[in-house]
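As you look at this complex, bear in mind that one protein chain is not there, while each of the others sits in place.
Chain IDs A and B follow the sequence of writing; residue 1 opens each chain.
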Amino acid sequence: MKKKRMLAVAALSMTAVLMTACSGGSGSSTGGGSGEASTIKLGGLAPLTGNYAEYGKGFQIGWQMAIDEINAAGGVNGHKLEIEVKDTQGDAVVSSNMATNFAEDESVMAILGDFTSGACKANAEIVDRYGIVQLSPTASAPDYANMSKYCFSIMGRQDGEAPYLARYILDKYLGAKKIAVIRVDSDWGLSCYENFLPTAEELGMEVTVEKYASGEKDFSSLITKMRSVNPDVLVVMDQGDSVAAIFNQADAAGWDIQHVALGPGTSEQLIGQLTTPDNLIVTSPFFFDENDETLTKWSSTFQEQSGFAPTIHPACAYDTVYLIKNAIERIGDGEITRDAIQQALDQSENTGITGALNFTEDGDIVRNYMICGVENGKWVVLEGFDYANE
Amino acid sequence: MEYFLNQLVNGLCQGAIYALMAIGYSVIVGVVGMVTFTYGEIMMIGAFSAYYIFQAFGNNLPLAILAAFTGSFVIGIIVYKLCYEKFFNAPRHISLLCTIGISMLIKNLAQIVFGPETKPVLDIIENRTFTIMLGSVRLDIKLLQIVVILLVIVLAGTLTLFFNKTKWGIALRAVSQNKDAAYLMGINVKRTALIGNCIGSGLGGVAGILLSIYYYSVSATMGGAYSMKAFAASVLGGLVDIRFSALGGLCIGIIENLGIAVSAATFRDVFAFGFLILVLLIRPQGFVSKKGVRV
Partner (left out) sequence: MEKAKDFYEKHKLIVYLILFAVSLVVPFVIEQALILRYICTIMMYATLAGSLNVINGYSGQTCLGQAGFFCIGAYTCAALTKNFGVSFWIVLPLAGILAALVGLLVSLPTLKLSGIYLSIVTLGASEIIRIIAQTWTPVTGGALGIKQIPYPNLFGLELFRPKYYYFIFLIIGVLFLFITSRVLRSRVGRAWMAIREDQVAAKSLGVETSRCKCTNFMYGAFWAGIIGAAYAPFVNYIESSQFTTDTGFNVLAMVVIGGQGTLLGPIIGSAIVTILTETLRFLENWRYVIYAIIIILMMWVRPQGLLGASDSILAGGKIRRKEKEQGGKKA
């Protein structure tokens, strides 16, 4: 018995050592020369499992689509692109581990991702110390991109979208005075609300707010609470499944109220999850216009590969690859290093499928917004980009 | 006043679902004599069985309930074979870890098979609200809430009858009270435990479908949070008595919602677990008056 036990231990420790050795070996073999390599490797951080898995899958497919297109067209300056996507589980610590992983691997020229603002902020310190670009398709916290010169995001910041929501949807479009806000208790939710409140107060609105822990399922008591205030509009600030859950439970309570959401954008899944989708208004920097040929083509290719309709998130992911491509083109004949990409990216003026992408000094972009609603189970633009200027 | 009464109704309804979960849970724990962490995943399987019935046959609630019960029943057999059958006389942590392992297994397989996204379950029960005026106090009760509460009462009633009047039911009770004595009385302990475990799982499946209807969605990860609540509720009830477990579920539902009414929604679980620990401090055996079965 004892002998068996010792054998088992010995076998296990052997495998352990071998595994460590193997991973060590592969690490050093890829860590070789970078300048003259004909493929340029990018690191992708995406939540492929966990709460945000569908967004992570969207990232993966969006990135791969762009890379396939670029490589099919002959690559960038003769270089082919390649991306290695790592699962961050929507967890900031795993994300940091994976970011360190990429930063340590000298063949990785830039990091794309991660999905949540929280994870991106947790990685800011690491990418700053190692000097590698972290270009997030979706981080929208205003205090993320200025954490380091290596941090970029193209989602547009909450200090643009949240005041827009207050000024143009609630005040100008709906003429609401009494607002009930239900928000998720997270980095992102707090940042939304903090950027929303000053504008709302300036416009003389009366705001009641409640927050809930991410993952909450039962909102009936929150809804009863909000209902007792008797507001004009119910605003939900969240990106995940809770948006649909809150509106559905408000409907089920027989509460007839205008629904406004900040966060999900024009998500097709959301329409499928709602009992009364026609009652919803959202802000969106981007819209899948059926008349726009490139967009519809992109959207159908995406749907073919993923099996679900795209939101703005994979579209942004797709754009990030092109941003890197443009940066590499701008480097031209110079040596492609992490710092060169950072500098070239910083100066870029670009247009992607999600619109104009020009970085501010902090490394994020200012987006314009429009007002979207649902008619007969389809997203429509209620007011376009010009509405803010009228 | 009106506000608190309405919150009480919310609490009652959520408590009713907790109660059903707790009933199933305490049937399992009572009969098997070991704690389980697979319960959340069993509920999830029930909810998904019903979801696919809705997809295939439209809004057929009785058929869906049957499917949920059957789906979870089958999972119950697997769980029993893997986690309990061999370990009745072994230290408790062995089967406990087995159930944690199975829970992990089912949850991740479900994510692979069913996909990671949340799936909508809409319009199963008509969206209607009844308004009751008690003097000047206005109470809003959803049709959904009435259906859920009725369903829970019917199931709990049937189960009580089953336990008290049928031969199988009495055998189950005997096993949950004292395995050795039941064995000496000529009861096939292992088979009875298997049946009990499956019935408990089936009830969990029904609770799962109620959850999916009540919250309009199913997802592979929905089980975790509820399994903790079912656990807490049945511990409150003393773990083996279904009536007290149901009471425990109701209490947790009401306490949570009233707590949220006066504070914030982020404190939900503090109220649930705080209440549980408080009760255990005063009455280590939960609500049960006599000393329950030692588990």
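Going forward, a contact is a pair of C-beta atoms (placed from the backbone, for glycine too) under 8 Å apart; a residue touches a chain by one contact, two chains touch by 3 or more.
This one's a predicted model, so the numbers in the text were calculated from it and none came from an experiment.
> Just name the one of B:Ile94, B:Leu134 or B:Ala181 that touches the chain not displayed here.
Within the whole complex, the residue contacting the unshown chain is B:Ile94.
> Spell out, residue by residue, where the missing chain touches chain B.
These residues of chain B touch the chain that is not shown: 29, 35, 37, 82, 86-87, 89-98, 100-102, 104-105, 107-109, 111-112, 183, 188-191, 228, 231-232, 235, 239, 264, 266-267, 269-270, 273-274, 276-277, 280-281, 284, 294-295.
> For review purposes, identify every residue of chain A that touches the missing chain, sorted by number.
Residue positions of chain A that touch the missing chain: 1-3, 5-10, 12-13, 16, 19-20, 23-24, 27-28, 48-49, 86-87, 91-93, 96-97, 100-101, 104, 118, 121-122, 125-126, 129, 185-187, 189-190, 213-214.
As a convention for this text, only the chains that are shown with their structure count from here on.
> Could you work out how far the Cα centre of chain A sits from that of chain B, in whole Å?
Distance between chain centres, rounded to whole Å: 36 Å.
> Which of the residues in chain B come into contact with chain A in the complex?
2-3, 6-7, 10-11, 13-14, 111, 116-118, 120, 122-123, 127-129, 140, 142, 144, 211, 215-217, 219, 221-222, 225, 256-257, 260-261, 264-266, 268
> Contact residues on chain A for chain B in the complex?
Answer in residue numbers: 49, 51, 53-54, 57, 185, 210-213, 215-222, 224-225, 228, 241, 244-245, 248-249, 251-254, 269, 272-275, 308.
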